[in-house]
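A single protein chain has been omitted; all remaining protein chains appear in their positions.
Chain lettering (A, B and C) follows the sequence in which the chains are written, and residue indices restart at 1 in each chain.
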Amino acid sequence: MFTLNISIKLHDTDAAGLLFYANQFRLAHDAYEGFMEEIGFGFASIIKDSDFLLPIVHAEADYKAELSVGDRVTVRLTTEKVGDSSFTLAYELLDAEGKPVGSVKTVHVCLDKVTRKKKALSGDLRSALESNS
Amino acid sequence: MFTLNISIKLHDTDAAGLLFYANQFRLAHDAYEGFMEEIGFGFASIIKDSDFLLPIVHAEADYKAELSVGDRVTVRLTTEKVGDSSFTLAYELLDAEGKPVGSVKTVHVCLDKVTRKKKALSGDLRSALESNS
Amino acid sequence: MFTLNISIKLHDTDAAGLLFYANQFRLAHDAYEGFMEEIGFGFASIIKDSDFLLPIVHAEADYKAELSVGDRVTVRLTTEKVGDSSFTLAYELLDAEGKPVGSVKTVHVCLDKVTRKKKALSGDLRSALESNS
Partner (left out) sequence: MFTLNISIKLHDTDAAGLLFYANQFRLAHDAYEGFMEEIGFGFASIIKDSDFLLPIVHAEADYKAELSVGDRVTVRLTTEKVGDSSFTLAYELLDAEGKPVGSVKTVHVCLDKVTRKKKALSGDLRSALESNS
């Protein structure tokens, strides 16, 4: 499990006073970027040096509690499923007391950077993803 | 059906060269705001004058094609379901040739602004939502 | 003068109820992208096909009135100055009554995409910029 501690920033909120729904996906992605860097697949190297990309083909989120500016949130990222050329990540958002306040799921496919066709995940990436349970 | 024509802006994209996934939710919400204004429930009046809010409790999206800066996109918003105190909206994103490039779904609940408890949709809002098929 | 008509979206605002200051720069950039497309230098072609980039090296904004969700704003973009390898754009934001509510200025330099060194503006781009007074 990869963990990211954040606080809700003013720009994450909107005039209704709470986290704007699309920003929960952005916060989840921040955790994903931290996780990928930790397992040796930082985005800078994927974008510049690798022969693949990992675009998101499906995403979903549930919103279980109101989040306001200044609220401390922990994002817990686990790997839900690893296929031949795709994988699914699950994110739980917990408040300062450990209560679930939201969740996100993202489904990624591995694409060849040149042909834009599906491509099998490398053994290294697959192992790193599978070990994040 | 409510329709919004947009173009992908530079700030919608990221260093991988394509629309950042969370921003598809933002674009869908732009259509939702336009729709609500058209049916007489603009966000300014909901936030300032009404006794309810309509927070999103679930959202999901599929990404069917690569979208880049400058791409013209049409968002078609229809009401999928109206319950007693909740409703579901569906958004289809089409490219300049009318090909589906993505979709979004949002589930909203009607909350009393003071008690933060579920509240039945008003007759006016229900009718306006139901007529958007 | 290039003109863009927009409305303030919920995601442009924050929990203080007003436009988040950084988003005024984003709205100005939307006008800049529309202008560049109109004069034949759309961002898609600059990023993919040209030998130059036009990064912003300085930006500033004034905030003259409170902007809330749903407010109609007109952005008027004019060219303030064109140098050998740089140019300055000025943006006036007006409300629905034509009253100035904010302004933005951006200074751009023309960089060679490969060497990342300053490069003279092409004659075509210079003419198009100069004619936008």
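General observations
FYI, a contact is a pair of C-beta atoms (placed from the backbone, for glycine too) under 8 Å apart; a residue touches a chain by one contact, two chains touch by 3 or more.
Keep in mind that what you see is a predicted model, and the values were worked out from it rather than measured.
Considering the full assembly, A:Ala44 is the residue among A:Ala44, A:Ala65 or A:Ala120 that touches the omitted chain. Residues touching the missing chain, restricted to chain B, are 10-11, 13-18, 20, 22, 68-69 (touch as defined at the top).
Listed here are the chain A residues that touch the chain not shown: 9-11, 17, 26, 29-30, 33, 37, 42-44, 47, 68-71.
In the full complex, chain C touches the omitted chain through residues 15-16, 18, 20-23, 25-26, 29, 43, 47, 53, 55-64, 66, 106, 116.
We take it that only the chains that are shown with their structure count from here on.
Chain B has its Cα centroid nearest to the centroid of all protein Cα atoms in the structure. Copies chain B and chain C of the same chain sequence form an interface built mainly from equivalent positions, shared numbers / all numbers used being over half.
If you average the Cα atoms of chain A and of chain B, the two centres end up 22 Å apart. Annotation: 32 Å between the Cα-based centres of chain A and chain C. For this pair, chain B with chain C, the centres built from the Cα atoms lie 27 Å apart.
Contact of a single residue of chain A with at least two other chains is seen at positions 15-16, 18, 20, 22.
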